[in-house]
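First the structure, in the form of C-alpha cells, and then the observations on it.
One protein chain is absent from this view; the other protein chains keep their places.
Each chain carries a letter (A and B) given by its place in the written order, and its residues are counted from 1.
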C-alpha cells in the first residue's frame, strides 16, 4: 500500500529536539514515512491558531494525508488522545473535489476543521500502539509531558503506512471537542450594507487577516473600515503595488478573506491588532 | 525520468503555514518530489539577500536542481512570473564542473546569479499550469497574494518530475530583471595596494561578510581595515582560534571572501554594520 504523507503541526518550536524526536520515532516504525512540516511555531498552547492553520491548509493537502497536530496544554491529563478519518468536499470554481484525511492528536478542539463531511473519531489505545511497536523492536515509553513522541507520532506512523485505524483504537468518540469562533454580523438596507467580522490571525508579515469573505463585497465598495472601533485609512486593492510603499491597504488574501496590510510594511506594528478584535466594514453601493 | 530536487527559498517565515501549503501543493502534483529548504527566513521582501544566498549556495546544488525562490514584494502586480534553465560552469581548484539548473519565481532580480552561462527565461502561463494540474485532480486557485502556492510551487512540481519547460510557459523573456551590486575599487602602487569593497551579508553568528576576495591578498598583508571609515582592530587569521575569545579577527569565510568576526562572539553586535557599508583594506607588501 502506498504511503500516506504526514503533515505535522505543533507548538514545540525549533529550539529543542522535540520535533526531531517525534520524527525519529515515526521513522523507527515506518522507515518510508514522508513527513512534511506545516509549522512548529504555533504560539505555546494556542489551540485556536492551530485550528485556524489547519483550516487554511486543509484544502491543499494531498488526498489521504495524515494531519498530526500536537498543541496540547492538557497533556497527561483528562483530555483524550484521538485519531480519526474525515471525508470532505471542497469547491474550486465550480468543481467539486472530495478528499479523505486522517488525523491524530489531542481532543481539545484543534481538529474542528475536520469535523465536517463524513467523519469518525476514536480514542487511541496506548497499549495497542505500544504492543504493535514492540513487535517491530520499537519501545515506547509513556511520559506525562510528551505524548507527541509516546502516542501521537507512533499512531501517525502506523496510519501513514496504510494501517486500518481499528488496529490502534478503542471506542468511538461521539462528540469530539470543537472550538467556537465569533460569527459574522450583517446589517442590510436598500443601498446600505454593513458587516462585522473579526481578526482571526496575524501572520509573519504583519498582515491582519479577517474572516470577512470576498463574496459580501459583490456590487458594493468599502466606504469605511473600523478596527476595534477605530477608523483605518486605506483602499481596497487587487495587488499590493496599487498602494504606495508603507501605506495601508485592504486586499483579499490567500484564503479569499479581507486582510489589512501595509505595502512592503508591517500592518500589525502600526495597528496592533489582537485575534478576535472586531472589524466593521461599511459599504456603499456601486452605481453601475 | 529521475526526480530533480527542489531547493526552496522564501521570506515566508516558519510561523505560518505558507511553506507547508506550498509543499502540500507540490506533493499533490508530484508525490515523489524531493523538497529541500534553503531558508524561509529571508527578511521580508528582501530581494538582495535572496540573490546573495542563491549565489552562495548555487555552486553546491546537485546537477539538475530546481531553485524555487519566492521573495515577491510585487506579488499580484505587474512583475512577471518566470521560470527558466541555466547551464553554468564552476571552477574548483582548476577542475571545471558544468551544472544545469532550473528556476521558478518572480522576475524581480532574485535570479540574477543564474543569468550567466547559457540560460533561457520564460513567462509562466498560469492557465497551462492550472489545466495540467486539474487533469491530476489538483485544483489551483489564483489569489492576489500567494503565488508560491498558486503558480510557482505547482510549476516547480512539474519541472521536478522531469517535464519540459515548454509545457508550462508562454513567451520568452529577453531581458529578465537583474540586481546591481556595488563594485570593488582598487588602487595600486609599487609597494602599495588598497581595495574598497562592501558588506554584502551579516549572518546568524554576526559575521560581517564582505565581497573582498582572497585573491587580492596574494603577496600582501593587511596594514589596516576600515568599516564605514572607522578603523577596525584585528588581524587576519586562518582559523578562529588564532584570535583570543571575543576579540575581532579577519578571516576568509566559507565563500573565500573576507569576513570580520569575533572569536566565539558576535561582530555585528560590536560593529553594527549594514549591507553595502563600505569596507576599505590598506595592504602592505610582504617582503619575502
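The rule we apply is simple: contacts are C-beta pairs under 8 Å (C-beta built on N, C-alpha and C of every residue); 3 or more make two chains touch, one makes a residue touch a chain.
On a predicted model such as this, the values are computed, not experimentally measured, just so you know.
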Checklist entry - Which of B:25, B:38 or B:121 touches the chain that is not shown? => result B:38
Checklist outcome for this item: Hidden partner sits against chain A at residues 12-21, 23-25, 27-28, 31, 44-45, 73-78, 134, 137, 139-141, 143-146, 149
Checklist entry - Touching the missing chain, which residues of chain B? => result 5, 7, 9, 14, 34, 36-41, 53, 56-57, 60-63, 65, 90, 92-93, 95, 97, 201, 203-205, 238-242, 251-256, 259, 263-264, 266
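The criterion applied here is as follows: only the chains that are shown with their structure count from here on.
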Checklist entry - At what distance in angstrom does the C-alpha mean of chain B lie from that of chain A? => result 32
